[in-house]
Structures are given as C-alpha cells and as structure tokens.
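One structure below.
Excluded from the complex is one protein chain; the other protein chains are retained at their positions.
All chains are identified by letter, namely A, B and C, in their written order; residue positions are counted from 1 within each chain.
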Amino acid sequence: MIKVGIIGSTGYAGAELVRLLLAHPEVRICWYGSRSYIDKKYAQVYQNMFQLVEDVCRDDNMAELAREADVIFTATPQGLCASLVNEEILSQVKIIDLSAEFRIKDVAVYEKWYGMTHPCPQYLPEAVYGLCEVNREKIPGARILANPGCYPTCSTLSVYPLVKEGILDPATIIIDAKSGTSGAGRGAKVDNLYCEVNENIKAYGVASHRHTPEIEEQLSYAAGEPVLLNFTPHLVPMNRGILVTAYASLKKQVCEEQVLEIYDHYYRKERFVRLLEPGACPQTRWVEGSNYVDVNFKLDPRTNRVIMMGAMDNLVKGAAGQAVQNMNLMFGLPEEMGLELVPLFP
Amino acid sequence: MIKVGIIGSTGYAGAELVRLLLAHPEVRICWYGSRSYIDKKYAQVYQNMFQLVEDVCRDDNMAELAREADVIFTATPQGLCASLVNEEILSQVKIIDLSAEFRIKDVAVYEKWYGMTHPCPQYLPEAVYGLCEVNREKIPGARILANPGCYPTCSTLSVYPLVKEGILDPATIIIDAKSGTSGAGRGAKVDNLYCEVNENIKAYGVASHRHTPEIEEQLSYAAGEPVLLNFTPHLVPMNRGILVTAYASLKKQVCEEQVLEIYDHYYRKERFVRLLEPGACPQTRWVEGSNYVDVNFKLDPRTNRVIMMGAMDNLVKGAAGQAVQNMNLMFGLPEEMGLELVPLFP
Amino acid sequence: MIKVGIIGSTGYAGAELVRLLLAHPEVRICWYGSRSYIDKKYAQVYQNMFQLVEDVCRDDNMAELAREADVIFTATPQGLCASLVNEEILSQVKIIDLSAEFRIKDVAVYEKWYGMTHPCPQYLPEAVYGLCEVNREKIPGARILANPGCYPTCSTLSVYPLVKEGILDPATIIIDAKSGTSGAGRGAKVDNLYCEVNENIKAYGVASHRHTPEIEEQLSYAAGEPVLLNFTPHLVPMNRGILVTAYASLKKQVCEEQVLEIYDHYYRKERFVRLLEPGACPQTRWVEGSNYVDVNFKLDPRTNRVIMMGAMDNLVKGAAGQAVQNMNLMFGLPEEMGLELVPLFP
Partner (left out) sequence: MIKVGIIGSTGYAGAELVRLLLAHPEVRICWYGSRSYIDKKYAQVYQNMFQLVEDVCRDDNMAELAREADVIFTATPQGLCASLVNEEILSQVKIIDLSAEFRIKDVAVYEKWYGMTHPCPQYLPEAVYGLCEVNREKIPGARILANPGCYPTCSTLSVYPLVKEGILDPATIIIDAKSGTSGAGRGAKVDNLYCEVNENIKAYGVASHRHTPEIEEQLSYAAGEPVLLNFTPHLVPMNRGILVTAYASLKKQVCEEQVLEIYDHYYRKERFVRLLEPGACPQTRWVEGSNYVDVNFKLDPRTNRVIMMGAMDNLVKGAAGQAVQNMNLMFGLPEEMGLELVPLFP
C-alpha cells in the first residue's frame, strides 16, 4: 500500500486527486494538506466526500509528511513546492509536483514568464517532465516528477506526432485553446463568479500565458529546433474540459492516410490517447471524468494547413489523473491502475 | 459472469447503465438494444464509449435476447417492456424494468394517470418495487423488478421515515421537486433544446405528473392509510440531479434530536443514503455520478412544519444505479458491487 | 430632467439601475457611487458601459449627493442607507432604498430576522413599501421609498389576490422559490464561484430566510390577520430570474373560472403583471430583461389545494425596474416610462 500525502488537497486538482486515489486499490491517503482549512474536516470542505473521508485538513509540514508518506503530491500555487524540497526530503519520499516549478528546464525562461525567482534551480536537471506518452521511460526513476500543465498536455499530445515526423512547419504553429472554469481554481475572485463566467466566452493571457514556454519546450524537443508559437487560452462556461484547436502549415505534401498513419503509429498502444475515427471532432463531453485525450486532425488542401484537435478533462488527464498515471509508473504499478474511468455523459 | 441485455441502451438511462455495467466486475453486456440506431456502432451514438464498446446496436428481439441473457434491463418508453413479457420469457430471464409499467399495483390508477391500457396486468401482483431501502427483502426472489422512478426514489426516501413513524400528518405533504434535464430524455424536442432550457426554470405537470401516484402508493404503505399529496416537478438548467424539498405539518411535538434519531434509525446502515450533518442542505453537486441520496431536514417551530430535503443523481440512484443495485440483490451479489462511485465534483 | 444619484452602483442591482436609467428619457445619472471602486471609471468595472458612461465611481457622501441629486437610489448592503438618512437629507432629496431597512414596519421583527439594531427606526412609520400593484396610491408622496425584496415581490404578487379575497387558508401557505445567481450579488465568495453554482441546485436559508417576515407582513395586510408561512429559497444555475411555486389549501369551494376572475380583477389593468392563459406555466425565460411578473395558478381538486406560480426577472421587477417604477410614480411620470422592455429570448 502506497502512503500518499497531498499538499493543497482542497483546491480543485487536489480534490480530484482525492476522488481518484480513494478508488485506487494500492493507495492510502495519509495526509490531507490544506493551509486554508487546517483542522476542518475534509468532508465539510467537499461534501461529496461525506462518509468517504473522515480526516481533517492539516497544515503543511513537509518534514513530518516526508516521514509518513511514500509520495507527496503538491497541488499548490507556484513556488510553494520548490521552496520545501531539499535533499533530506528527497531521500525519504518521492515528489509529484502539479505546479509549474519543475516543468521548464531553462531557469531564465521560467523566471521571465512566471515573474519570480526559482527557489531551487539545482533540482531542475533531475526533475522529469511527466508526459507519459512522450517521456515514459524516464519516469520510473524520478525523485521529482513535474506533472505537465493542463493546456500543455492537451496541446502537446495533439500536435506532437506531426512535429516529430517533420510533417509541419513548426514556425507556423498556432494553438487556440478553450478551457472549462475549474482550471481557474477555487479562489474567491470576482472574475470567476457564476454570473461573470456564465453566458460568456473570452480570451485571456493573449500572447503572454505561462503555459506557452512549456508547450514550446516540449515541441522543440520533438522538432529538434527551437519552436516559437502562439498560444491563446479562452475561458468557457463549463466546469471541466479543455479543447485544443491547433493550426500549422504543411511542410510536405501529405494525404489524409499518411497523417492518419503517423498519429496511429504514436498512439496505437497508448491506453489514454484515442485517435478518433476520420471526420469525428474531439468534444470535451466525451472524455469528462476520464483520463482520455481524444485527438484528431483535418487537412485543408486549399490553405495547405493541417488543423489538429484534442479534447480532455483538465482535472483528470490535465492534472490529477496524469499525476496518478505518473505515480503508477514511479511505483512499478500498471500505468492504468485506478484510471480505468468510463467518461461520464451527460 | 452475468450476461446482461439492455433494451433502450441509447437513451440517457440506458447509456448510464452501460457506463456502470462496464465497470461491474461480474457483468458482461451481451446486447445493446436500440430501435433508433439498429446496426450502428454503439460508440458512434455515444462517443465516450469509443474503444470501450465495440458492439453495434440491435433491434428488440425479446425471444432471442431471453436466450442470450441472464437479465434484461428495459430502459424504454412506456408500454414497450410490458408488451414483450410473457411466461416463456420469464422462465428464461429476469427483467428489470426502468419504465413505469410495473410500479403501480392498482391497474386503474396506472391507466388513469398514464392514459393507456396496461398490456399485462396479470404480472402486476408478482412484480417487486425495487426501492431497496424499503423493500430489500422482497427483491432477491423477483422475476420482474419494477425499478422506481427518479422523482419517487428521491421523494420517498426523503419523507419515508417520518411518515412511517407517524410524526407528520400525511394529508399535509407537499413535494416540490427540481430535476436536471437528462430526466427529459434524448428525444429531439424543441422544449429540450439548449436555448430553451438554459437560463430558465419552470414547473411542469403541475398537479398531474405521473410520478404522483407512485409516491402516494409508497407513502400509503408507510402511513398505513391512503395518502394524497401535491407533487410539482421543475426543470432546472443542469444535466443531472434531482432535489426534493418536501413540507408537512407535524402531528406530534418533536425536537430536532428525535427527528434525527428517526432518520438515523432508518438510514444508519444504508450504504447509499447519507443523512447529512445538522444544518447541511443536500445539494445535487455533491452526489453527481454516484448512487447516493443525501437527505436532511429542518424543523420550523413557527409553523409547526418539517421541511425534508433529498438530493441524488437522477441517472444513477434515480435510474441505472438503482437498477444495478437491484440486479446485485437479485443475483446474490453484494448490494454495492460496481456502485462504489465517488461523486464527481465539480 | 431628474438628477439621479446611485449609492452602490457597482453591485448587480446598481448596474441594472444604470442600464435602465440610461434609457430613461427623463433622467440623468449624476453620481455613480461605489465604495469599492472609488475613482475608477465605471466602464472599467462594467465594460458593457464602455462609450456609454464616462463617469468615474465616487465615494459615499450623502450630504454632497443630496445637494446634487433629486433622488437617491441606495443599492447597498444592509444598514448603510438608514445610517445616512436624516432630516436635512430628506428635506433635499427623495430616497429609494433597495435594501431591506425600511420594508418591515415592526422594528422588533426586523431586528430579530436581520440580527442588527435598526439605525433609524423613527423613519419606519413614514417609509412607503413600494409594491406598486398593491400600494400605488401611497407612493407619490413618499420621501423614503422601501423598494420590495426580490422574493417578496414575486411571492406576494403570486399569492396576494387569493389571500385578499379570502379564497385560501393563509395558515397553509407554503412558498417554494427558485432564484438565479445574480440575486447573490457580486461579492467574491467561494459559494458563488462558477464551478460551485453550475450543475447544482440547493435550498438555503431554510425556515430562516430574511425575506420571510416581509412576505408575511404584506400577506397579513391582505388577510386582515397575522400570517405565518414557510418560505424556502433555492439557488439555480442561471443568471437572472425568480420562480415562485406557492401552495395553499382552499377555504371555499371554487372552480377555475372563479379563481381566474379574481386574478383578472386584480391584474387586468396592471401594466407589468401578466396573467397567463389557462394551463400556461410561468417561466423565467419569458420575462428576462423586462419588468413583467407572469402569474398563473392550478387547482388540484384531489388535495383541495391551489398551486400559484409567478416568474420575474429578479434584477428588474425584483430590484431596479421596480425602483424606477416607483421613481416614476414619485415624480409624477407615467409609471411605465423607461420600462417598456421587451423580454429578451433566448
């Protein structure tokens, strides 16, 4: 039985971790961390957990937690996790960090986009970026696992095969992404009130969103050259889900079948990536509550572009589910354990 | 392994049965019935099932299905199930009927409220009303299981203990219920279009909804006398969930503790009924995707009334989940098998 | 031209006042009060007003405002308006108060339900309760106009005629109300976040909501005797709208036609109350953005009860629209001036 501690268990991603881990046969949650609700019963913060979780929320105490747990999930704001990590902690426990601190290898890039000094750049080299479908072989040995961001997961998986195979011109990539509101977190802000989000759609972080360099880094590895792209997120009036619509110019003359083959080659054996039937567009409703990413593409011969699409649940594959997938790999369990969730519809 | 056939597998309740049964360790679905989509791949009707279900939809053929299956779930419009049942079928297979034909014992009451002739009243006496929390002991031996309606499940469970214990005056019961839109089914009607339901709430079937006599019958058993009540359903702009707010005058002077004790007595051992902490109101979001009914109450000494509240997922405990719960009892399995679902939030 | 000052112009009700008053031919807004956004451009707080309002928000300065304005609308939290009112102010300006301080005549009742000391009970006797359809003749002479609460407006207008005519037993009245989320205001609270409200319905303030005594007082006047009732509000995932479903036992044997006649008698000449055609249920979508209250009823001979229903836009007839209606009467303008709004659908 793996003993799990969660720092930040009362955010939406933390709560999703609780939902998934409660159903995981090899896990016991031993620490429900939450600075905002110390000593409050977890089930009073999330009433869905009534009679399922009897624990109270605990303050962050990394040292004590490292002694009690085998793995710590940190689902906290920027800066917290990294500031708590040190050699002693890492000698006792594995860290799966759902924040962004360990995702970007170049500390200068991190500090520029995030506007803060990195608290422990010395751990960047060893941290492993946990996008299993791309990076699987490096994950089992990781001490610090950087769980990918929600937008980067969906964006990268939608575009990756065609970049890797050199089909498209990386300099032409444009990613237009749409996210449900749980991605904005549970903080009490006017902008996230029901009446402000409902019956509305808007772009935000245009040409400046922090997930941009993370996507660029991953696609640069695939392209074998630095990639700069446009990434525009939008806020959609729904709870869960991310949809990515990505555009790029083709570098080679390809037909639909060839592109299909490339996607199929990369994803045929992937448990959590579904290449849809030709013509079917990914929709967030078809993956809700599950760890799937649905992807597909369309060629436009008129403009010589390919439109690549991906849909996933931002809280599952985009956060907690992917974190559990990584945990499974790190602990030698079957990758899909606890994640064989049938999407909920409607 | 129990072989299951579903007639009406492409309605919302049928699709929820598929979701639950796919994760049930002792079940294999052998028949995806759907008159509307014969020969179409099930996963093309419900794209969430892509790569999970490879079957195509099949026409209704009760005789053939009875030979293939151990149990048939009928999630069809009124009249269909009962018209297909006969002694030969029943000698081969168990029937769990999610429509209303076998729920009301008095055929005259049925025909008055449903405005149709009952196709096989001879089976009414043996049919068992599958509200496990009230009727558990009769379920295992049933050949025909009448799965309760969504509103009656939530209404009856919210009110039942106080009626049974004679605390309230049954002649004063008023049930004001609110339902998500999946309860209206997947039929293409203008009234159920997105723009008609969104940003709206309305009552419907006022003083005439068909679930009224079903609730009355169950509460009459509890009261030991005929109960007439007002039941008003409302359509709410959300996918899933039923909330019941019920009112009744108290017959006896009782304090909160006494009422608490009564609810606790009836539901303490129930796996799927959660009596919330004092003061907490049931909310549909806390049960979504699960088989729970959350209940609670409030006394109003000013008016000498009790307000009883219940929340559940109409597609799970109000339809497919309860049907699986009944199946488990009918086949000697643990009642909660395949139903230990953590509610999904947000 | 009437010069209008708004205290609390950046709440949802205040913003709706701005929307309505901008289109009012006899009004000029001279003061956009907002403690939270002092010196900020109003159109930056409400971007819909871009190019329509050039003013900046101003702090509360009742003395200065009284000199500049002919009428002050106070759309503020409890306690603020009343604490600012005095004889000098009232000699200069009329007050239309959208908070609850002047709605309840009995100061003890106010203080019990609102849990605060009334700051100026001496003005309660002269304050006029501005439910035009009931109280029209008293409004023109008012110095302090207590604008009715949203729930009380819809509840009272739905039930009033039958109470007044002695058709129903006032001791049996139960009001089950449902409101859109704008009624909860623009304050940044976790409970009002998009993901908390969306896909959910809940009751709140059960047997304790502050609008209860306000409804009781108005219906007591109609009944000629003290009325106690149950009032249960619910939060619905939509922006605007209140739906009231009210129940009462009939005191007299009446047929549908007689009840119809009573409603028709009271509302035939009312510009803003629409008695729907027999059988049509009020729905919030049909009144959105307008000053209408749609009402109707259904008799249930089985239980000898009448179900009374009403729908309105909580921000218009339930707040800003009714306030403008009152202003029109107070300033001798046609009651409907600036309020001839066609409901927006969808």
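Following the convention adopted for this analysis, a residue touches a chain if its C-beta (ideal position, glycine included) is under 8 Å from a C-beta of that chain, and two chains touch if they have at least 3 such contacts.
What you see is a predicted model; the values in this text were computed from it and never measured.
The omitted chain makes contact with just one of the residues C:N48, C:S208 or C:Q258: C:N48.
Of the candidate positions A:Q47, A:Q218 or A:T284, contact with the hidden chain is made by A:T284. Checked against the hidden chain, the listed residues C:R58, C:K94 or C:R274 yield one contact partner: C:R274.
Only one of C:Y110, C:Y129 or C:W286 touches the chain withheld from this view, namely C:W286. In the complete assembly, the contact with the undisplayed chain comes from B:N192, out of B:Q78, B:N192 or B:N304. Residues of subunit C that touch the chain left out of view are 12, 15, 19, 22-23, 44, 46-52, 182, 199, 239-240, 274, 276-277, 280, 283, 285-290, 294, 340, 342-346. Think of the hidden chain as still there; on subunit A it touches residues 174, 176, 178, 180, 195-196, 198-204, 206-207, 228-230, 232, 234, 236-241, 243, 245, 247, 281-285, 288, 298-300, 302-303, 305, 307, 309, 311, 346.
For subunit B, the residues in touch with the chain missing from this view are 12, 181-182, 186, 188-190, 192-199, 237-239.
Simple rule for what comes next: only the chains that are shown with their structure count from here on.
Summed over C-beta pairs in contact, the chain pair with the top total is B-C. Of all chains shown, B has the CA centroid lying nearest to the centroid of every protein CA atom.
Separation between the centroids of subunit A and subunit B, computed from CA atoms only, is 37 Å. One simple way to say how far apart two chains are is to compare their mean CA positions; for subunit B and subunit C this gives 38 Å. Put simply, the C-alpha centre of subunit A and that of subunit C have 46 angstrom between them. Multi-chain contact residues, meaning those touching two or more other chains, occur in subunit A at positions 12, 182, 199, 239.
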